[in-house]
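Mind looking over this structure? Questions follow.
Removed from the display is one protein chain of the complex; every other protein chain stays in position.
First chain written, first letter: the chains are A, B and C, and each begins at residue 1.
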Amino acid sequence: MELIGLANYAIFMGILIGIYALLSLALNIQWGFTGLFNAGVAGFFAIGAYTSAILTSTPALNRMGGFEWPILLGWAAAMLVAAMIAWPIGKICLRFRSDYLAIATIGVAEIFRLIIKSEDWLTGGSRGITGIPRPFGDLPYVQSQLAYLALVVIAVLVVYLLVERQLKAPWGRMMRAIRDNEAAAAAMGKQVEARRLQAFIFGSAIMGLAGALFVHFNRSITPEAIDPMIATFLIWIMLILGGSGNNRGAILGAAVIWIIWSVSELLTDRLPTEVAIQAKYIRIFIIGLMLQLVLRFRPEGILPEERKRNPVGPG
Amino acid sequence: MAIIDFINFYIVPGLLLGSIYAVGAIGITMVFGILRFAHFAHGDMATMGAFIALAVVGLFGVTPWTALPIAMVLTAILAVGIDRTFYDYLRKRPAILTVMASLGVALMLRSLVQVIWGVDPQTYQRGIVRPDTYFGILLRPRELYTFLSVIVIVVALTIFLRASKWGKAMRAMSDNPDLARLSGVDNRMVTLLLWTIVGALCAASGFMLAINTELTPMMGWFLLLPMFAAAILGGVGRVEGAVLGGLIVGMVEELSVLVMPGQYKAATAFVILLLILLVRPRGLLNGKVL
Amino acid sequence: MKLKTTAGLIASLLGAALIAAPAQAQDARIALLGGISGPIAAMAPPMIAASELAVKQVNEQGGIGNGGTLRHVVGDSACNPQNATDAATKAVNIDRVIGIVGPHCSGAVLAAANSVAVPAGVLMITPSGTSPQITAIDDKDLVFRTVPSDDYQGRALARTIKERGMAKVAVAYLNNDYGKGLAESFKAEFEALGGEIAGYSAHEDGKASYRSDLAQLARGGADTLVIFDYGDGTGLTLLRQALENNFFTNYVGADGMKSDAVIRELGADNLETFFTSAPVGEASESLENFRAAFSAAGGNPDAIFTTTAYDAAFLMALAIEKAGGDRAKLSESLRAVASAPGEPILPGEWAKAKQLIAEGKDIDYKGAAGDHEFNQAGDVAGNYAFFKVSGDTYEAIADMK
Partner (left out) sequence: MSHSPMSVSPATADDFVLAMENVRGGYGDADILQGVTIKVAPREIVVIVGPNGAGKSTAMKAVFGLLIVRGGTVVFDGEDITGWAPNRIVKRGICYVPQVENVFREMTVHENFEMGAFLRKGDLTAAYDRVYQLFPDLKAKRKTPAGDLSGGQRQMVAMGRALMLDPKLLLLDEPTAGLSPKYMEQIFQITRDVRDTGVSIMLVEQHAKQALAFCDRGYVLATGANRHEGTGAALLADQEVAHMFLGG
């Protein structure tokens, strides 16, 4: 009995970790390998989520759609639309240096969020979208969860392999050269701009996919899901903690943070309610503290980037 | 609409909001200028400062405005402590790590506020205050004090930065850090001064927001992005630019409701920000480009 | 290899959690999920406390079944789908609850119902998810709410204030599902009755100033401002700034504004023209019972959604008792204990209810926030009263039709 419960919980965690791992991998392409400080992850996550939601959901009275497209088409569209929106944003914003890019992308994501909250005809406004189909959603609980986990794991695996392959290709070597060496980057001029834009678009498309996977899992989406805290900054913490520049680190970071977040509550729930409520606030403190500890003792993250030319380890 | 109404209900609130943004933006622009990183804990540090003032009011029974200087000192000490504990050792590493550290600090501060003071909205003084009229302009004492405090803070800070040895050293550090070091300016001292000032300014901005509205654990976080917009708008590293930027952002936010639906009010700061980055990334007063 | 380590880590942590939570066979477990962290952090603790009051009363008056205890866990849904599904999954799978009271925010309810409660067959009663979307969930009759869909309240409020002679109003609403739902239904009804909406605008949470928004609303010449927001959130800022600037004469809020924070921070003297609506039971003793008990337990009965939170937990307990702890019969039992006909049960009357159930008699819970006659979709029709501020609390001055 209890073991099945544990397994169910583990499956659920696996699904959410997988979705966060996708976001973390996508951010790794942008930050870890290209040095683009995108602090608007939530924006692209939202675009993917809402695109797929509008296209695949059942028709609704007071907003556009739903068009009842097949789910896979919805996912593809989520990536495509996220990429298409990332293109002009990248075109405009990538000229800014690190911190400015961060603040500009936060701004863009916040504008998206306000539009999503306010334009009822498109997104259902603050009420969001429901009636979104879930693949294998008709199976019994456990099987359905397992099937979804399998889908998410496949998505993570495909993205992981794709990114790894790209990195070993000349494309990836060049990206790293651009990131690490201003002079080399300057020498390559126009081409660099194009590469950086590619990385930005590629990463954003994967964020869109993560958004799509998220809405189909919940069969619904509301604007609360794209709060910058849980859809941007949390992912940054995951990536930095796991090890930016290392794809396995990105995935591990997502897992570690989510597990700490989730499991810590299980333990604090055993406490009396008043204390338990306080403990929920303290959870936020713990995440902050974790980040500090990693930055202090392992600033490259748990799994640092593998650099062939610099064998000097931490400490 | 009568001119006087326009002044009372759009211009004055805009200036008030802008003053609060300005005080916060000065701190952000100074950290940007001297330490070269975006300080994400700024808003939550302001929250902390506001709640420290609340604690001072509660413990000693003094008026809020008397509590303000005490809160400024305490928050300054806190800010220096945070720098020593969480930022200082990252100084030689890429700036992103310090940015992340400041995000972590933001979370920790917010959580502390929630644990210590709870999550209910609170005020320094209960009840409401109806305004006095000055030549047709409606002002409450607290608004008057807010404006005065902002002026005092800006003037004092300007004098410090323009006329004192260490003020000049701070400007030098912001202007050209390598050369400042070559001139023998002690980095640690400048950093210490910086966080003292930033902490005090955070407390002031949080306090002023709170006395004009309420204290809530999230108040500072909501303030963060408009303050960043103000700092960049004015020109990074420029104190007078931050003031100007703050006033403009505050004013535009309040005036935006004349032409846009209210729910997009929050977007105006970002739109200004994006426009300025596109058209004039150095900001109005020719700040640094990071 | 890494996967194994991770799995090992999860397993050991979970093991620790389980050891800490021994379960006894005859006990029943429910979860109280609330937006403890996040945007409604100020509202959640009193709601949780109200639900806990119900749990406490149950256990003091005989517990569940034959000597069993009603146990509960508190989970943080943080008002977002990510945390809500996480909290619900833990409650269902680790704590093995058979019912969930919560979550508090509509978005969280939608996600937790769709991806956890409904597939897992767990009964869910939300005390504060007001979105009409909840009605539409394909829920296998497992999702209920003790708070009416905002449609009812908005319309009732429109009728009431029209009747009271406020014919020209401005509406300010928080741009979330709660504020928007109320505003839309209010507007439709008010205009149908021939009233004039002289200003209508949404605002975002957490801005420092709303004065120009208010000035803009006041320009239409309305004498009454209707605020659909939370009294311990932005609604307080808005009301303060409106009062301080004399923008309007009358101020009307819905249940979200009926918060003690409003009286505490603004002062009763300043609130003579402030009115709110809130759901009440048909039998006025219901509300009194709850207020007395909750005050005695140190709670604040004027805090938002405490009545619905109490009713949700009490109803959950009644349903469990009726179903004899059988998860499959839970929703059917809930309908039975909540609906007429039957012997009326008021808040706090657990011992009486338990005995009637044991005797096989039909009961009908009449709650603090309404009678809770669930319709097909698990929604309740609203029963509202109109309140004014009186001293340090709110006093009902009229029923709302």
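One rule holds for everything that comes next: a contact is a pair of C-beta atoms (placed from the backbone, for glycine too) under 8 Å apart; a residue touches a chain by one contact, two chains touch by 3 or more.
Note that the coordinates shown come from a computational prediction; the quantities given were computed from them, not determined experimentally.
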Displayed chains contacted by the hidden chain, counting the whole assembly: B
Selected residue (touches chain absent from view) among B:182, B:259 or B:279: B:182
Of B:38, B:128, B:154 or B:169, the one touching the omitted chain in the full complex: B:169
Residue numbers in chain B that touch the chain omitted from display: 165, 168-169, 171-172, 174-176, 178-186, 237
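Note that only the chains that are shown with their structure count from here on.
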Distance between chain centroids, defined by C-alpha means - chain B, chain C (Å): 37
For chain B, residues contacting two or more additional chains: 114, 261, 263, 266
Residue list for chain C, restricted to those that touch at least two other chains: 37, 39, 44-45, 175, 202, 204
Chain B residues within the chain C interface of the complex: 1, 5, 8-10, 13-14, 16-17, 20, 114, 119-123, 126-131, 138, 140, 209, 212-214, 216-219, 221-223, 250, 253-258, 261-263, 265-266
For the chain A and chain B complex, residues of the former touching the latter: 31, 37, 92-93, 96-100, 102-104, 106-108, 110-111, 114, 117-118, 233, 236-237, 240, 278, 281-285, 287-292, 295-296, 299
Partner chain B, residues of chain C touching it in the complex: 37, 39, 41-42, 44-45, 172, 175, 201-209, 211-216, 219, 232-233, 236-237, 240-241, 243-246, 261, 264-267, 269-270
